[in-house]
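One structure is given below, encoded as structure tokens.
Removed: one protein chain of the complex. Kept in place: all other protein chains.
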Amino acid sequence: MNTSPTQSSIAGVMGLPEDAARTWTVFDHLHQWVVTVDHKKLGLMYIMYGLLFFVVAGIEASLIRIQLAVPNNHFLPPRLFNELFTMHGTTMVFLVGMPLIFGFANYLVPLMIGARDLAFPRLNAFGFWLSVFGGLLLYFSLVGGMGMTGAGSMPDIGWFAYAPLTSPAFSRGHSTDYWTIGVLVGGLGSIATAVNIITTILCLRCKGMTLMKMPLLAWLNLVMCGMVLIAIGPLTAAQIMLLFDRFLGAHFFDTQAGGSAVLWQHFFWIFGHPEVYVLILPGFAFASEIIPVFSRKAIFGYPVMVGATVAIAFVSLGVWAHHMFTVGMTPIGNTFFAISTMLVGVPTGIKIFNWIGTMWGGKIRFDTPMLFCVAFLVQFLIAGLTGVMLSVVPFDWQLNSSYFVVAHFHFVLVGALLFTIFGAIYYWFPKATGRLLSERLGKWHFWLFLIGFHVTFDTMHIPGMLGMPRRIYTYEAGRGWDALNMICTVGVGFQALGILFFVGNVLWSLFKGKRAGNDPWDAWTLEWSTTSPPPEYNFAEPLVVKSRRPLWDIKHPTDPDWKFE
Amino acid sequence: MSTVATTLTPESADWSQPSKGRTAMICLIIAESAIFSIFVVAYLYYIGKSASGPTPRQVLDLPILSSICLLSSSATITFAIRALISGDTGRFGFWWLATIVLGGYFLFETGREWHDLIYNKGLTIQTNLFGTTFYSLVGLHAFHVLVGLLALLIVMGFTFAGAVKREHAERCEVLALYWHFVDVVWIIVFTVVYIIGL
Partner (left out) sequence: MPLLIVLVLALATARVIHEIQDAPHPPAALDVQVIGHQWWWEIRYPKLGIVTANELHVLVSDARKRAPTFLELRSADVVHSFWVPRLAGKTQLVPNRVNRMWIEPTRTGVFFGQCADYCGTEHAKMLLRVYVHTSEEFERWVSEQKSFAASGPAVAAGRLVYERTACINCHAVKGTVGDGRFGPDLTHLMSRETLGSGVLTNSPENLHAWIKSPNRFKPGVLMPAMNLSASELDQLVAYLATLK
């Protein structure tokens, strides 16, 4: 490999000879990645980290589904099953979801607002490595969980770790501590990155890009990071309290000393609910960038989309206790949270309407990114509807903590978030690597995963409605759940196959993919104005924009957007 | 390589955006406020719920002097910044040092109060819900004071070395913002622990 100007300067920094004849060793390449503060490299590392743990958590889920395929199964012992669902949930939220969305934000935000990098590149690296450390600490529990007395064990407290199950009396050994500290450290990394991204968006936009002219992706990430600032704190605080209980003999959640188990639930869900909106807003961001390009129409109702996003953020801070309808709150409390939960569906519905409005009358291209986004629209709509069902408290009294809820949130997190993430990968992979992902393999990936997803998660609503609770390692035959569970498990096979195609696609396309050029999709935002992959400094000259679609203006000088905005 | 700049003419209007340091510090303050709020909520919720052990009224004395010191340090740090903006690094150093002394005294008094509570009054974090919430909330705040003091000390060190100049005023202002935040939190903690909770 020849050395680029970038590599030469880095070689100089590293004290290596700068002559072009010297090629890099594997060590040099690795070192470059480890010490980088470049948002693009950090973004890609976040994404690779997230995808790696996605496979791990997917294996955990597959094991769970195998155990549940038939009643009274003995494939997994109870404790291991409980550890697996705890790790599956914790991994997917904190080691897959958060890294992926921060990875994309990291990579895309500076490029899309015409900046060189994030506001604080070293803080960026710090946040990344803190997140990595937290994740590895969580998985170290496999080895260190029980301390010196026995084999390691992963935490088995559920991803929301209800008290007092997490107290020293009921959770012996250290597996709970690995959960608490690992997630806490990751949370601090998230806060650091959120501060960074907000500062970048507010302070580093290129000339002419007012807040109402920046891409919706920037808006959605801005709001998402704002929510991170407000929502992660409660979790950090609750985890500090838990650590005080477990190590210093404090009584925050020690019911034997008058402490309150319900307080943990409040604190956790004050974090937990906004957290799921934190996860989904970037999904909305991807859809808001991809759908217009593949419908050949500007997004329908940009200001309304901004307003709806801000509304979602505010309202979602006030719905948390809909996870607690069964804890025994007063009727007024239950009613309040039912109403706030129903209200949050309104701005969300407006957004769905606007995406459809964008497609309406457009010239739609069904390339792989668009396929994933269309599926997202349908699946997110269904998820929203089951969510509204759950907000009707008396229904929730039956459906809470059952497989209906599990189906609902997998519709949101897999059907909506993961699908848009796949869309984003197919869409921006050419920008990051200079090569397109294969459309053929992409379609195999899409259809297999879609079928698997629906076989598993459409079906899963039914055992919930038939009374199957969550988090049980087995069930008796004859409750009416047997065949349904088998169907859910079968769907996993299709999903796994789809992922195999995806991984194969990525690996193949890295070496053999069609060259992409700057702007393979004929898109309109700033990242497509630079090379694929972009140079380290992103843009050769400072940029000036006059509208929301600067590249449209350049490509259509007689019909620029700024005449109409 | 972008073609955007060459095709579009730069606007003549100036393009100003907020300062990075200030924005980031405000974000950090928001995040920290979220954490503190939860400890305050826990404190308020558990008032009067201790099953046994000493009550606040039995063991707490109002930390008036140390509070005055801490809150005055917000004034001294403001004087310091103003001095630096006007270029008077000597006066800056004086007021900056005053801030550190006042903050340091606050921490010292907190330590003394805790020593008394633990060894003479029998209140630890384990004793009861009051002990748990008291040490956690006051301790969290004291920890933030400590971190702030360390940062102030680092700047003090640079000042003694003659390295702090007028152009660094903005950075010191960002640090002062953090310090003001710590003081506002103390007003809230004081009210919750020593007034409402008593």
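Labels A and B are assigned to the chains in the order they are written; within every chain, residues are numbered from 1.
Just so we're on the same page, contacts are C-beta pairs under 8 Å (C-beta built on N, C-alpha and C of every residue); 3 or more make two chains touch, one makes a residue touch a chain.
Everything quoted here is computed from the prediction, not taken from an experiment.
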item: Displayed chains contacting the withheld chain; value: A
item: Residue of A:V37, A:L52, A:V70 or A:L165 in touch with the missing chain, whole complex considered; value: A:L165
item: Listed residues A:P303, A:P331 or A:P557, member touching the removed chain; value: A:P331
item: Contact partner of the left-out chain, one of A:V37, A:A69, A:M342 or A:V503; value: A:M342
item: Absent-chain contact - pick from A:P121, A:G144, A:P168 or A:G258; value: A:G258
item: Those residues of chain A which, in the complete complex, touch the missing chain; value: 77-79, 82, 156, 158, 162-165, 169-170, 255-256, 258-262, 326-328, 330-331, 334-335, 338-339, 342-343, 345-346, 349-350, 388, 391-394, 396-398, 400-402, 466-467, 469-476, 479
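Following the convention adopted for this analysis, only the chains that are shown with their structure count from here on.
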item: Between chain A and chain B, centroid-to-centroid distance (C-alpha), Å; value: 33
item: Touch list for chain A against partner chain B, complex; value: 114, 119-120, 191, 194-196, 198-199, 202-205, 207-208, 226, 229-234, 236-238, 240-241, 244, 248-252, 257-260, 263, 267, 270, 526, 529-531, 539-546, 550-551, 553-554, 557
item: Contacting residues of chain B [partner chain A, same complex]; value: 1-11, 15, 17-20, 23-24, 27-28, 30-39, 42, 45-46, 49-51, 125-126, 128-129, 132-133, 135-136, 140
